[in-house]
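Excluded from the complex is one protein chain; the other protein chains are retained at their positions.
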Amino acid sequence: MAIMNSTAPSAEQILGPTPGQILRRKIFGHRGIVIGGGIFLVIVLMALLAPLLAPYDPYHQDLINRMAPPVWQERGSWEHILGTDQVGRDYLSRLIYGARISLLIGIMAALISGIIGTVMGVAAGYFGGKVDLVVTFLITCRLSLPVILVSLAVVAIVGGSLEMVILVLGLLLWDRYAVVMRASTQQIRSLDYVAAAQAAGCSTWYILAREVLPNVMNQLIVVATLEFAHAVLLEAALSFLGLGVQPPLPSWGLMISEGRNYILFDPWLIAIPGTALFLLLLAVNLLGDGVRDVTVPENRA
Amino acid sequence: MLLYTAKRILLAILVSLTVSALVFSLLYLSGDPATALAGERASQADIMAIKAAYGFDQPVYIQYFKWLAGALQGEFGESVYFRMPVIDLIVDRLPVTMMLGVSAMIFALALSIPLGVLAAMYPNSLIDRAALLLAVVGQALPSFWFALMLIVLFAYWVPILPASGSDSWQHFVLPTIVLGYYATPAFMRLTRTGLLDVLSSDYVRTARAKGLSPAKVLFKHALRNAIIPVVSLAAVQFGFMLTGSIIIETVFALHGAGFLAWESISRSDFPTVQAVLLLFSWFYIILTFLADLLNAWLNPRIRVA
Partner (left out) sequence: MTTTLSVENLRVSIPLAAGVLHAVRGISFEVARGETLCLVGESGCGKSLTSLALMNLLPSRAKREADRIALNGTDLLKLGERGMAKVRGSSMAMIFQEPMTSLNPAYTIGNQLEEGIRLHKGVSAKEARERAVYLLEKVGITAASSRLGQYPHQLSGGLRQRVMIAMALMCGPELLICDEPTTALDVTIQAQILHLIKDLQREFDMAVILITHDLGVVARVADRVAVMYAGEIIESGDVGEIFSRPTHPYTQSLMNCIPVPGKTAHGERLGTIPGIVPSMIGEMTGCAFANRCGYARDICLEPLVTRELVPNHAVRCVRAEEVAAINAGETLRAGSPA
């Protein structure tokens, strides 16, 4: 008799794993995301739970106990696990609180520049024409300015502080957002479902919010992670050069700068905050790469 | 091609002007530059004197045009701190920065391009993973920290290189490595991605189908196309490296233009700051323009319209 004469595809052929399951599998299977995400989570927790984790007040100076070495060196003790700095502040506590500064600056600067850049980029990509011309010109001008120099100059003129650094970086780091969002929006704009929405009479706001934005979100996240890292790195550089966050704030960059004079005697003063910076930047880069690999694998670099 | 060049020149000029206006206006962020220049304990008379000497009493746009006109002739006034013409200062410091930039660029390209090529030829192999690791580490490594660690390592623990100064070529080794490594990730990734794309292209398949040797396919057909974006990136990265040199020169006490920038900024030496900012920006604009031209020239689709 007739065997499996079904002409319709079988159930197994249609029902695969759901998109959600596929995504979850991809995320947790991706080594970069897992490692980067793990490290990032640790640092975030460190920042959030700083008052609970830090054994001492990061600003408390104990001049008798200056330059105490970390616990793994011969004169180190468990009282100050990572030693103390040149004015006797506990290094572990400063490290933990320093996470707050780096994360705060990274997030705020990425947010501010993200809003500016996304608005500019999406507008340029969607409306084209003169808007595009103006935005592209602005991007070119911004790209011609050396970011470090401008930040240094502004901070020198206006004065350095946490808020100032966030503002300056936020107002300067929007270029990549604008470029990427513009390109993505242009791509989406030319697709049929946008034309369909327009033909159906949807307002521009509606189209932007419901058709364009959800589809550029992936790229946005990737850029956001990159700019977060960029901001953290720049703040550290600025503080290192003395024109960023001001003492006695426990910025990791500042800690490196302050410890610079003692690298002969106690290289841990710069090794520890530097490693923390490196790990944070590494984690964020891995996360950004991972998000891109998972969502837009065609752009894999 | 001619039209393309003309358009690019026009764009470069417009951007240069806009940037110069921005640079000039930075001065006014503090409110009154004369007060800032005079310092905290200056008297009213001092401030008036400074205003007259530097022309701060004139309308802003006049000041701007005067400054711009001077800049185009290489006349930037006198450095407040160093007490010498700014242009002389810059000319004096430029060679060190250029030397550092060029050697760092050579180092970066020599390291990243072969690695990128190998990574693309053997994807997911050991060398591919090593190249990617190198890139990821390079992106996460703060250059000033890397510089300090290298100093500790090679100037103190294993003392084979000097820690600071700019007298001999050995003084440039560590700075070159740090600055070069800063640019390596971008080059490596671009080479790798570009070559991967090209290697899977139809025309490379055609070349193989003609029986050309793997070397010929790689060097003549694949790299020729894959290298185009790398060349324009190189021009652009050179600009970035120049700004990165600010940190490097400061850490290694190399007396270049980058160090000068930091010195003048931290001492509120406005004429010098403005000059350095403007020149760095203009240099960057020229580099981008050259990169565009090179890109177009290498791409027959644009060169032969």
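The first chain written gets the first letter, and so on, giving A and B; residue counts start at 1 in each chain.
Everything that follows uses one rule, which is that contacts are C-beta pairs under 8 Å (C-beta built on N, C-alpha and C of every residue); 3 or more make two chains touch, one makes a residue touch a chain.
This structure is a prediction, so every number in the text was calculated from the model and none was measured.
Contact with the chain not shown here comes from a single listed residue; of B:7, B:66, B:129 or B:210, that residue is B:210. Although one chain is not shown, part of subunit B still touches it, namely residues 201-203, 205-214, 216, 220-221, 224-225, 298-301, 304.
We take it that only the chains that are shown with their structure count from here on.
A separation of 23 Å divides the Cα centre of subunit A from that of subunit B. The part of subunit A that touches subunit B in the complex is made up of residues 137, 140-141, 143-150, 152-154, 156-158, 229, 233, 236-237, 240-243, 253, 256, 260, 263-264, 267, 270-271, 274, 277-279, 281-282, 285-286, 289, 300-301. Interface residues of subunit B, counted against subunit A in their complex, comprise 11, 14-16, 18-19, 22-23, 26-27, 29-30, 36, 136-137, 139-145, 148-149, 151-152, 156, 189-190, 192-193, 239, 242-244, 246-247, 250, 261-262, 265-266, 268, 273, 276-277, 280-281, 284-285, 288.
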